[in-house]
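Written out below as structure tokens is the structure these notes cover.
Just one protein chain is left out here, and the rest sit where they should.
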Amino acid sequence: MTDNMTENLIEKDVTSEQAVEQQNDIATEDKVMKKKDIDAVSKKQTVGKVFVQIGLYVFLGIMALVVLFPFYWMLISSLKTLDEYNANVPTLWPHQFKWSNYTVAFDTDGLNLGRLFLNTCIVGIVSTILSLIVTVLSAYAFARLEFKGKNVLFAALLATMMIPGELFTITNYITVSDLGWTNTYTVLIVPFLVSVFYIYLLRQNFLQIPNELYLAAKVDGSSDLKYLWKVMIPLSAPTLISITILKMMGSWNSYIWPRLVARDTAHTLITVGLRGASFVDQATNMTDFPAQMAAVVIVTIPLLLVFLFFRKYIMRGVSRSGLKG
Amino acid sequence: MSKTSKKNQWKAWLYLLPALVILAVFTVWPIFNTVRMSLLKNYDGLRAIGGETFEFGFANFVSVAQYRGFINCLGNTMLLCVITVPISTMLALLIAVALNSIKFIRKAMQTIFFLPYVTNSIAIGMVFMAMFTMIGGSATEAPESYGIINNIIQTFGGKPINWVNAGSSKFANMVVLIIYIVWNALPFKILVLLGGLQSVNKQYYDAAKIDGTSRFRTFWRITVPLLSPMIAYVVITGFIGGFKEYSSIVGIFGDTMGPSGDARRLDTMVGFIYRFIGNNQGRASAAALILFAIIFAVTMINMYVSKKKVHY
Partner (left out) sequence: MKKKIGAIVLACMMSCLSFVSLVGCGGGNKKVKDFVMPDGGFDTTKKVEITFYHTMGADLRKVLTDYIAEFNELYPNIKVTEDAIGKYEDVRDQIVTEINAGKQPDLAYCYPDHVALFNQSNSVLSLNGFLPDGEYKDVTVTNAKGETEPIGFTQEQKDAFIQGYYNEGFQFGDGKNMYTLPFSKSTEVLYYNKTFFETNNLKVPTTWDEMEEVCAKIKELVPSCTPLGYDSEANWFITMCEQSGSAYTSSNGKLFRFDNKTNREFVTRFKGWYDKGYFTTQNINKTYTSNLFKAQTSYMCIGSSAGAKNQIPARVDGEYPFEVGITSVPQVNPENPKVISQGPSICIFKQNDPQRVLASWLLAKFLTTNIGFQAQFSSVSGYVPVLTTVTENKTYSDNLNAANGYEKTPFLAAKVCMEQASAYYTSPAFVGSSKARDEVGNLMQAVFTNSKTVDAAFKDAIEECEYFVG
């Protein structure tokens, strides 16, 4: 029955798009044209298309190199000797590979890597899921529901993003220590659960989904939550994935707050454990960047793999349900 | 008021409740504390514990405004914002659209553009040091290394430019900073815009294809309007972030926030806040609120403009 409803809604989706298209001055009369007709474009256009495609690949290739360069640098730095890293003329490829940077990163006294990973996974996963729930609910309220003071509240929420948050740390620390939250998972998860950035992002996406769908669902008698779950969430899957990635990365890499509030072994996160003091030369206060980079790579690789898998899986799920992005 | 919308009232607040509770404790409360600190002359938490009392008033705001480098901080902040946000947004948009309009190795490409998220920010700073900094030399001797960028310039017969070293021009410093900030901002913007593009229904494009609409026209008349909510999002949040620029400058120029010999040349408002956060939270809070007022005004203008242009 629910499947039926979804299909129904998707049909509605198409109709509503028609309306949008008309607004856009796009000819809508030929909407049902067959693929054949598309193939019938002139040869001249095809040649142009090839050039455009080549141009696109060149552009993307260059940008990919530009964007990836720091990633590459991170990898090679993690394999350099400290001397080579500090050399006056930077090298693009390590003269000798110092794999021992990785053992240095692992081999810190009292470092229980398994425990660190476990802690980080718990915090990362729980805070991402909770954050998604809170974000979805709030964004839905702002995008779809009508209530008094909506605009004022939304503006106020945006305003909170505008104050440089560096000043909040001390106040928040006092709050959590008064609440007795230090050295708990709660303190690592709750304070940063709500991100106005994500609420705003998702609201933008929700607003794009035509209102007609909502009204149709109302007519069908389905509840708000059901509509949210069955329509809004699948339709904004790409944005939700973006948020998941950002939030996961955020909790995985967070350092300053966890270091401040959770210092016992039962709750130490991997970045705190790995970055600690292990890479700072005591006397000269110089950082052993290669070893630190190795630690960073160790931390990020599992995350990267999970995401590549996760992303593919979700995208497949989305396309199977017929809601092509 | 109809019955359903009455019902929606409390429902909406129910949906918002978890977010609002957490925000009240961990965001709103610190903001009020910031306001309180800003109104106590030279307030500092440690001195307060030590038993010192602080005069109530606007002295902190006056002292921030009277700072000799205040105009410089403000000017740098604004300049960086106004230049970097449009550039990074345009570039990210082009990349996202290009990614969406290729077929061959599209998935691989998307994966590649995803990698920057797992790049540590220290690594990005390191790359810039290596690329633009000249190393070695003295008043009488040429540098030992001119940096990768200058090496490229020299290959094409140009003269090396002093980008970030002692004696460099502010213009050169700014160029480097802008490239760095744009570079840093790109991955996030591409992610958001690509997410937006994937939500857009293909049928619009098919229709345009059939019409034989030119690519350029398709881009301006379909992609940009359909993507306008996401563009508005990245522009507005880009401005908010841009006004808080700090770590990128420290990343390239170090804590002095300027080339050696000219400390604080590239100082920003947040740079100022950081200098006082440890020993004069009153002054830091006042600066934060002044910055807030500026960001708020700019965001309101942004929102006003986007309301007219954004198409939902």
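As written, the chains take the letters A and B, and residue 1 is the first residue of each chain.
We take it that a residue touches a chain if its C-beta (ideal position, glycine included) is under 8 Å from a C-beta of that chain, and two chains touch if they have at least 3 such contacts.
It should be emphasised that the depicted structure is a prediction, and the values quoted were computed from it without experimental measurement.
**Student:** In the whole complex, not just what's shown, which of A:46, A:91, A:112 or A:177 touches the removed chain?
**Tutor:** That would be A:177, which touches the missing chain.
**Student:** For chain A, which residues reach the chain that was dropped from this view?
**Tutor:** Residues in contact with the chain left out: 83, 86-88, 107-109, 148-149, 152, 169-170, 173-174, 177-178, 182, 259-260, 263, 275-285, 287.
**Student:** Given the full complex, what residues of chain B touch the hidden partner chain?
**Tutor:** Residue positions of chain B that touch the missing chain: 28-29, 32-33, 35-36, 40, 44-52, 63, 67-68, 133-141, 144, 165-167, 255-256, 260-263, 275, 278-279.
One rule holds for everything that comes next: only the chains that are shown with their structure count from here on.
**Student:** Taking the mean of the C-alpha atoms as each chain's centre, how many Å separate chain A from chain B?
**Tutor:** About 17 Å, centre to centre.
**Student:** Going by the contact rule set out above, which residues of chain B touch chain A in the complex?
**Tutor:** Answer in residue numbers: 5, 8-9, 11-13, 15-16, 18-19, 22-23, 25-31, 33-34, 37, 45, 91, 94-95, 98-99, 101-102, 109, 111-120, 122-124, 126-127, 130, 135-136, 144-145, 148, 183, 186-188, 191-192, 194-196, 198-199, 201-204, 206-213, 215, 221-222, 225-226, 229-230, 232-233, 236-237, 240, 243-244, 269-270, 273-274, 277, 281, 284-285, 288-289, 291-292, 295-296, 299, 312.
**Student:** For the complex, give me every residue of chain A touching chain B.
**Tutor:** Of all residues in chain A, those touching chain B are 13-14, 17, 20-21, 24-28, 30-31, 33, 37-38, 41, 45, 52-53, 56-57, 59-60, 63-64, 66-71, 73-74, 77, 88-90, 133-135, 137-138, 140-141, 145-148, 150, 153, 157-168, 170-172, 175, 190-194, 196-197, 199-201, 204-205, 207-208, 224, 235-239, 241-242, 245-246, 249, 253, 289, 292-293, 296, 300, 303-304, 307-308, 311, 324-325.
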